[in-house]
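Single-structure report; data block below.
Here the complex is missing one protein chain, while the rest keep their positions.
Right after this comes chain A.
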Amino acid sequence: MSQKQKKSNSRLWFLVHSWLALPIWFFVLIVSFTGTLAVVSQEIVWLANPDVRASKPSDDAVPLSFQQTLEAIHKAQPQVAVDFISKPDESHFAYEASVTYPDGRSPTLYINPYTGVIQGESPSFNFQAFTRALHGWWLVPFTNGYSWGWYLVSLLGLPMLASLVTGLVVYKKFWKGFLRPTLRVSHGPRIFWGDLHRLSGIWSIWFIAVISITGTWFLIQAILADNHVTLSTEPIVPVISREDVPRTPNGEPAQRIDLDEAERVAIQQLPGLEVSFITLPGSAYNHLYLGGRGWYPLMFQTANINPYNGKVEAKFLVSDRSATEIVTESMRPLHTGDFGGIWIKLIWAFFGLVLTLMVLSGLLIWTKRTAQATAAALKRKPRAKLSASADTTTEASA
């Protein structure tokens, strides 16, 4: 390839890179920013709402078991029906119990893990759910399969991946940037934003790759689901058979095993299972459903226990997954950074902010340079050919 041709190719790549996010830059910016917020939404709620914090009354205080928590709730509020209890991954969060009141309201209660005191009830505005809904599907409701907002957001994975690839192509010998980081602050804003864009770009290669690949997976996941294709090997657990649910001559509800007994049975029969949540049976014919993260922190392992005889009637462990599932099920935690505690979340949030800044700095560079460069290139080249390539890229991103 001649030197001249090489140069014009790289100019083309450069144009493609410059135009990828442009017509929708503000949308991309908000998606990056809300994604960043969503990663640390649980922590933001922790800062804002003292009810969700787990304060230890004394150094030797021991956290309550599931059954103790259930009893504490019933003692404080005998009328309330509990359907789910979870012990969050990190010890600075209160236990959560989703409950229903006799008037039908079903909030989440925050329970002190040591004293069992009900510290508060989830407010009607759920910040975590809202940031996730805004980031994940642009608030477009799910009415028939996946929401079109989900498609809109997850489609961004493709131009993002393309930005990464074209960015590395146009940034000649980008690996040198690791050894000699440059950030010139006194050469005017164009140079500064350009340096910042390249510097944050090379340090975020891995992050942009992870987010764009997992984001594209969300697109594939929606396409599969909307075409009724499932990759799941998770067993569909039938309700408990009629014969196994005791009939009580006195008309009282049949005795169920307590939650700690269920946890004990599950751990004993399924070595490696850790229990961080329990869903109580939704009817006389439903199982206790319990689970938690296993040795592979990106996945949850679960078991269904018959609440009358304590038998494990279904299980879904890491070892039960197909190879495909191990990959596809890892996508979501990789995207959200929720698999190894606060430090991983903070790293994800930091790079999320860097990514948001890259969208912003990319726009600033564009306003200062690409507009002129495009005009110049269009003048130099036969008009038809170049405008065709520019149009395809912009439309693919929109």
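Throughout what follows, contacts are C-beta pairs under 8 Å (C-beta built on N, C-alpha and C of every residue); 3 or more make two chains touch, one makes a residue touch a chain; residues count from 1.
Following the convention adopted for this analysis, contacts and distances are computed from a predicted model.
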Record-based protein name (UniProt) of the chain missing from this complex, from "5-methyltetrahydrofolate--homocysteine methyltransferase", "sn-glycerol-3-phosphate transport system permease protein UgpA", "Nucleoside ABC transporter membrane protein" or "Thiamine pyrophosphate-binding protein": "Thiamine pyrophosphate-binding protein"
Hidden partner chain, touching residue among A:Leu47, A:Ala61, A:Ala76 or A:Ala129: A:Ala129
Omitted-chain contact residue, chosen from A:Ile44, A:Val117, A:Ile213 or A:Val239: A:Val239
Residue, one of A:Leu231, A:Ala254, A:Val327 or A:Ala376, that touches the chain absent here: A:Ala254
Which residue of A:Pro78, A:Pro102 or A:Pro271 touches the chain not shown here: A:Pro102
Touching residue (missing chain; options A:Ile30, A:Val165 or A:Leu298): A:Ile30
Interface residues of chain A (partner: the chain not displayed): 23-27, 30, 81-83, 99-107, 124-126, 129-130, 133-134, 138-141, 143-145, 149, 152, 228, 239, 242, 245, 247-254, 282-286, 383-385, 387-388, 391-392, 394, 398
